[in-house]
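These notes are about the structure you will find just below.
With one protein chain removed, the remaining protein chains of the complex are shown where they sit.
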Amino acid sequence: MSDRITDPATTSWYEASARARLDGLLDPGSFREFIGPEQRRMSPHLPLFDLPRAFDDGMIVGAGRLDGQAVLVAAQEGRFMGGAFGEVHGAKLVGLLRAALDQKPAALLILFDTGGVRLQEANAGETAIAEVMRAITQVRAAGVPVIGLIGGRAGAYGGGGLIAGTCSRLAVSEGGRISVSGPEVIETNKGAEEFDSRDRALVWRTMGGKHRRLTGGADAFADDTVAAFRTAALRLIDTAPAFDLATLEAEQARLEERIARFGDCRDGTEIWARLGANDPAAIPAMTTAEFDALLAQIGETTHDAR
Amino acid sequence: MEKLTFRHATKKPLAGAKAQAITGVVASGNLEVLLERALPPDACTVEIETPINGYGDVWEAVVADFVARAQPGGIRITINDGGARPDTVSLRLLQGARLMEV
C-alpha cells in the first residue's frame, strides 16, 4: 500500500487513485493485497497492441477491515485503460468472489471505476464479466453482501453497469454514473440528436448519481469524499437483501412499474417531478443534506428489490 | 514499446525499512513506479517500459539525477510509463523514495 490519505473526510473519491480509496476506506493499515504489484501479473495481451501495462492490471484485490469487520475488497483504477475489464483484471475479481465463498467475510466491496470491456481483450473481458455476475449471485446466495461503490471518473459503464446491477447494494456519488451504453457510444451509433455527449448536465440527469438514487437504481447517495463512502458502505452492509425468488419477483415488479410510470418521460427532471419533487430543476445543485431530505420525503426510492 | 535498464552504484542504502512501495498510475502523461528493497545496499537499478521510443538519453539523465539526489541504495525500481514528461518522472521517483523511507 503506497498511496496514502491524510484526511479521508476531505479527500475526493473522484480524484483519488484506487489505492488511495482503499487506504481511506478501510481501517488504517488493515489492507492486505492479493497478487500485489511486485508479482508483476500484467496483461499478456496489451504488448500486441504496443500499449503500456500496469503491475496490477488496473484491479487491486485483497482483504481488510471495515470498522473491525473482515471484508474482501476490489478496486478498479479508472485512469488505467479506463478501468476496463481485461483478462487479468477480470480474473482477479472472479477469484476474489470465489474466495468470499470460502472466507465468508462480513461483505465484499467493489469500488467500481470502469468503462466496461477492454476492447484489446474483448472476449476475455466479456467472459470475465459473465463469470463475475454468476459468482456475485452465488456469494449473495451464501449470505455475503456484495456492495458496490460508484464515484470514480470512469463511472460504471458497459458490463460494469450490469455487474453493478447484480450487487446487493450500491452507493453512488454525484460524479458516479451508471449506464450500459455511454453517451459517446450512443452519440456515435445514433447521432447527436439522440444524445449530445458534450452536454454534461444531460449526462448527469440521465445516468448520474442523483438520478440513479432517485429512481431506485442505487441505495445510498454519498458526498464525494472517501469518508462518506466508508459511512455509506457500513450502513449498506447491514441492510443487504437476500438473493432468492422473492427478491427477484419484487425487482421484476419494481422494474415493470418503472416502465409503466415513467416510460414516456424524455428527461430525468420529468421523472423527478412525477416522483413528487416540487422543484426538479433544483435537484442537480442540491447539497447531500438537501437531497437526503428530498429522498425521505419521496420515500419509495428505498427498497429491497435488488 | 521500448525497454531501458540503468544500473547505478550508490554510496549508502536508502533509509527506512519498508520492503516495497508503488506510486502513480499508468495513464497518458503519467507513470507508475514500483520500488523494492531487493539489491545490495551499494546498488540501484531502474528498469523502464515506455511506449514513447527514442528518449533513452532523457531517461538516463532523469534517473542519474534522481540517484544522485536520493541515494536509493538497495532499491530495484521498475517503471511502467504512460508517456510522462521528465519532471513528472522526477517527481514520482522522489515520491516513491519517500514512501520507502517511512
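For this structure, a couple of remarks:
By letter and in written order, the chains are A and B; residue numbering begins at 1 in each of them.
Please note the rule applied: contacts are C-beta pairs under 8 Å (C-beta built on N, C-alpha and C of every residue); 3 or more make two chains touch, one makes a residue touch a chain.
The definition used in the following text is that contacts and distances are computed from a predicted model.
A single chain of the complex does not appear, and UniProt lists its protein name as "Biotin-independent malonate decarboxylase subunit gamma", one of "Allophanate hydrolase", "Biotin-independent malonate decarboxylase subunit gamma", "Methylaspartate mutase sigma subunit" or "Branched-chain amino acid ABC transporter permease". With respect to the full assembly, the chain omitted from this view is in touch with A. Touch with the chain that is not drawn comes from one residue among A:111, A:154 or A:186, which is A:186. When the missing chain is restored to the complex, the residue among A:103, A:231 or A:288 that touches it is A:103.
When the full complex is taken into account, the listed residue touching the unshown chain is A:90, out of A:37, A:90 or A:152. Interface residues of chain A with the unshown chain, by the touch rule above, are 34-35, 41, 44-45, 48-49, 61, 63, 72, 87-88, 90-92, 94-96, 98-99, 102-103, 117, 119-131, 133-135, 137-138, 141, 156, 158-159, 161-166, 178-181, 185-186, 188-190, 194-195, 206-207, 211-212, 215, 217, 243-245, 248-249, 251-252, 255-256, 258-259, 262-263, 265-268, 271.
Heads up, the rule we're going with is that only the chains that are shown with their structure count from here on.
Every residue of chain B that touches chain A in the complex is listed here, in rising order: 1, 20-23, 25-27, 30, 32, 34, 36, 49-51, 78, 80-82, 96, 99. Every residue of chain A that touches chain B in the complex is listed here, in rising order: 2-4, 17, 19, 36-38, 40, 47, 50-55, 77, 79-80.
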